[in-house]
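Structure in structure tokens, see below.
Shown here: the complex without one of its protein chains, the others still in place.
Letters A and B mark the chains as written, and numbering starts fresh at 1 in each.
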Amino acid sequence: MRWSAVARSNCCAISSRAEPSLVSAPLASLPNGDTGAPNGLSIQFSEVEKRYGMRLALRGVTLAIAAGECVALVGHNGSGKTTLLKIAAQLTRPSRGNIAFYAGQNPISLEEVKSRVGMVGHHTLLYEELTAEENLIFFGKLFGLRNPADKARRALQPVGLAGRATDLVRTFSRGMRQRLSIARALLGSPGLLLLDEAGTGLDPEGQQWLGAATKRLRDSGCTILMSTHGRNETQGAVTRAIRLDVGKITHDSGAGGDPNEVLVMAAVRDTGEEGAS
Amino acid sequence: MNLARATGVILAKELRTEFRSRELLGTTVVFVLIVIVLFSFTFNPTSSESRRFGPGLLWLAFLFAGSLMLQSSFLREQTNDTLAALRLAPIEPFSILAGKMAANFLFLLLVELILLPVFAVLYNVAVLPVLGPLLLVFALGTVGLAATGTVFSAVAAQARLRELLLPLLLLPVLAPVLVASTEATIGILRDPSELSSVWLTFLACFDVVFLTAAWMVGEYLLEE
Partner (left out) sequence: MASEAQPGTASRAAISAPMVLVVFLLLAAASYGALIWAPTENTMGLVQRIFYFHVSCAWTGFVSFLLVFIGSVAYLRTRALKWDWLGVASAEVGVAFFTIVLVTGPIWAKPVWGIWWTWDARLTSSFLLWVLFVSYLILRTLVEEPERRAMVSAVFGIFAALDIPLVYFSIWWFRTQHPQPVIGDGGSLDPRMGWVLLLCWAAMLGVMSVLIRLRYRLEALRSEVDAYRIETARSGR
């Protein structure tokens, strides 16, 4: 039956299938999930600098992110947001300075951190020639999850892709791929979630879902670091906003402060720039 | 997750992806076929001539085909940046290379096995009586080809002109494999058949040296 589903998806055009509506099902539970006890990781960036050839993407960034914070990174393209996220994901090493992770008071080794981090990047990070389910099972196995097949199926529910589990990702629309990408990031119940403009490609319903999901994750203690353009649905969940410009932090609303000031500032600046150019 | 398990998971994914579309396999088989046929125009394929020139041409065809086919190994991971997804996982970076090396070894060996009977028929060479030794040489030579080729595929993926670059890098380095495999194959197809321990040991050495080198330095290629 799986074979025929795959064969079918090879023939059907993307547009012939209606976008399934999102079910607001509860997310896969996180460890210590609903007790409210923070299980999120905290991060310390110390004088982090990243150089790509001649270009300095980040210059001397020192930043401490506490467990359970939901931090929005705002700034123009090229300001260093993606680079900062990549360093947090350990996809790239800082040219200077370093990064350290902690669970509560205890430092965690960089290798161990990887299994507790989920990331949604600029690209979907998905294999086109595999089905949605196969993609999740594959990554689940690599992350060392027990019972990956079961977890994969359950992860497809909240993003509304349960009905397309056995279809090749190649047949998915942009929005569906993005949702699958998010499901993949959440698969291992991460203590640190990195979102690089995760709302891109999602329709308004999807954006709303993402906003609600972010809030729920934050409430259950997960640390979230996300790059946004400052004007979207996930704003409600944000506890702290940091503005980056040409690789440096220009504004930080701080751990207890009001993130909206920074978010509004970013929006105005962006609009101003767009108007001027 | 330990190295062997991670390698196994990645190997399974590579196999599944390739066998779903089978395009790479099919194209490579046809390419080697074309090369074999073209080569047959360059000399008179009588039985004795074939036994002298055939193995060399066969191995040349395998090397050319390999250097074309191995490109996609890492190029594939640039679609949707899936290489980043692999590097995000808590696995040893070498397991990514190892999984792909194993997959490429199997693909190339499969291509060689498909083409062996074709070669035997077109060039009038009797391979069945010496199938065992032949397979041994094929396996040893292909390990060298797959190991080096996978590493260089990762190298070429970071450069321009990668379609031309991979053969440029791979073929000179594999020259010893060409010499050894060809000579060993000629020896096996000779009448009476002889299995050269020197060439077999040499191939094994080549494989060990480059697998070790790949293990020690390969993962640096995956960094950003």
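Before moving on, here are some points about what is shown:
Just so we're on the same page, contacts are C-beta pairs under 8 Å (C-beta built on N, C-alpha and C of every residue); 3 or more make two chains touch, one makes a residue touch a chain.
Bear in mind the structure is a predicted one, so any value in this text is a computation, not a measurement.
The chain that is not drawn here is touched, among residues B:Ile36, B:Ala61, B:Ala98 or B:Ala180, by B:Ala180. For chain B, the residues touching the absent chain in the complete assembly are 148, 151-152, 155, 158-161, 165, 168-169, 172-173, 175-176, 179-180, 183, 198-199, 202, 205-206, 209-210, 213, 217-218, 220-221, 223.
Listed by residue number, the positions of chain A touching the unshown chain are 49, 51-56, 59, 93-96, 246.
Convention: only the chains that are shown with their structure count from here on.
The centroid of the Cα atoms in chain A and the matching centroid in chain B are 39 Å apart. Taken in their complex, chain A has these residues touching chain B: 6, 86, 89-93, 111-112, 114-115, 117, 119, 121-130, 134, 138-139, 141-144, 184. Residues of chain B touching chain A in their complex: 1, 6, 9-10, 13, 16-17, 20-21, 79-82, 84-91, 223-224.
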